[in-house]
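Pasting a structure here, questions to come.
Shown here: the complex without one of its protein chains, the others still in place.
Every chain is named by a letter (A, B and C) in the order it is written, and numbering of its residues begins at 1.
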Amino acid sequence: MPHLQGQPLDLGRLVAQVTSPQRGGIACFLGVVRNHHGGRQVDRLEYSAYAPMAEGECARIAAEATARWDVAVALEHRVGALAVGDAAVAIAAAASHRDAAFEACRFIIEEVKRRVPIWKREYYADGSVAWVDPTAPAGIQAAMPDAAARSG
Amino acid sequence: MPHLQGQPLDLGRLVAQVTSPQRGGIACFLGVVRNHHGGRQVDRLEYSAYAPMAEGECARIAAEATARWDVAVALEHRVGALAVGDAAVAIAAAASHRDAAFEACRFIIEEVKRRVPIWKREYYADGSVAWVDPTAPAGIQAAMPDAAARSG
Amino acid sequence: MPVSAVTTVTVRALLFAGYADALGREVVTVTVPAPATVGSVVAHLRALPGGDRLPPRPLCAVNLAHARFDLGVTEGDEVAILPPLAGG
Partner (left out) sequence: MPVSAVTTVTVRALLFAGYADALGREVVTVTVPAPATVGSVVAHLRALPGGDRLPPRPLCAVNLAHARFDLGVTEGDEVAILPPLAGG
């Protein structure tokens, strides 16, 4: 099951993957595209990835979660063009004990943000475009007029 | 929207209720019926509730969550006959920041377990029946041979 | 010449789950001397046949809200005796 998905994410499918009669608690996380960022109105965006490494990092994160907690986990990240409200990332973690389910779910989203090589280009209502930089004060890199002509 | 549901829970519906373009992070919890409890194999179970109070407690819990965090929340608990693998409780909490979403989701499931007047009668593979008592050492009350004849 | 009026309080007691099994019913009309409390209603129920299977201090609610054991109850209140909760 690839962790990167070009099609809309379906949390129910991830839940079904991790559910079993032994695991009664399922914690999930869904990250959806917001309509604003840094004070600007977002129209749409594109996620691009260093795909083979992103798949590998997602698999390593899932393996680390299952090694650390008694959980079954599923993790998918959308790539390509997304609209406001679309799910960008979906995570499900099932365990006998809800502590483990919550902790594993939280671990996974934090590690995805920290380690998985995925980038986001936002298209704003004012026509500008920017690569999102969570480490920058404004959250974006300097707008690049030629960015729209390139495909990451 | 009643918090007690006689029909199967649909996490996707709860997620849709809380999702908005301003809230990018959605934490969810799903509690499903396990196939074992206290070393016994569970065939099926029944949830009964003190319905008007349970609705009120669920509404109060949701209100407390939205007062404490900047979140939108949804919460449903199944009542009636459930099979192994069925969802008993479903919670979704959406926020701009995932910290708040996770904390509110966790708060809600803990408060549901602590405050909402709902009871669970388990039917075991060996033919016995018991009311679940999370406060008892074995997790169940003494088996009552006549329990199957009563409807809570 | 003042007389000591014998006053009582009648409430509707609700029993659930294993407690309903214990007393063999789900609704009991309970009349206790005034001033009445949650605790005096519970004490009355525990004296009924099967009532010894209720704990001395069960979880209780009055008029749909969790209630302390020493909360006063008045005529017509709905007093619910709640077995250990098992939702979630």
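One rule holds in what follows: a contact is a pair of C-beta atoms (placed from the backbone, for glycine too) under 8 Å apart; a residue touches a chain by one contact, two chains touch by 3 or more.
Everything numeric here is computed off the predicted structure, so don't read it as measured data.
J.: Among the chains you can see, which ones touch the chain that has been omitted?
T.: Result for the missing chain's touching partners among shown chains: A.
J.: Looking at the full complex, which residue from A:M53, A:A83, A:A125 or A:A138 touches the chain that isn't shown here?
T.: In the complete complex, the chain left out is touched by residue A:M53.
J.: Based on the whole complex, identify which of A:W69, A:F102 or A:W131 touches the chain you can't see.
T.: A:W131
J.: In terms of residues, what is the contact footprint of the unshown chain on chain A?
T.: 31, 47-50, 52-54, 56-57, 77, 88-89, 109, 112-121, 131-136, 141, 144, 146-147, 150, 152
Here is the rule we go by: only the chains that are shown with their structure count from here on.
J.: Taking each chain's centre as the mean of its CA atoms, which one is most distant from chain C?
T.: Result for max centroid distance from chain C is chain A.
J.: Between chain A and chain B, what is the gap in Å from one C-alpha centre to the other?
T.: The separation of the two C-alpha centroids amounts to 27 Å.
J.: On a C-alpha centroid basis, what's the spacing between chain A and chain C, in Å?
T.: That gives a centre separation of 52 Å.
J.: Of all the residues in chain B, which ones touch at least 2 other chains?
T.: 31, 109
J.: Do you know which chain C residues sit against two or more other chains?
T.: Touching at least two other chains: none.
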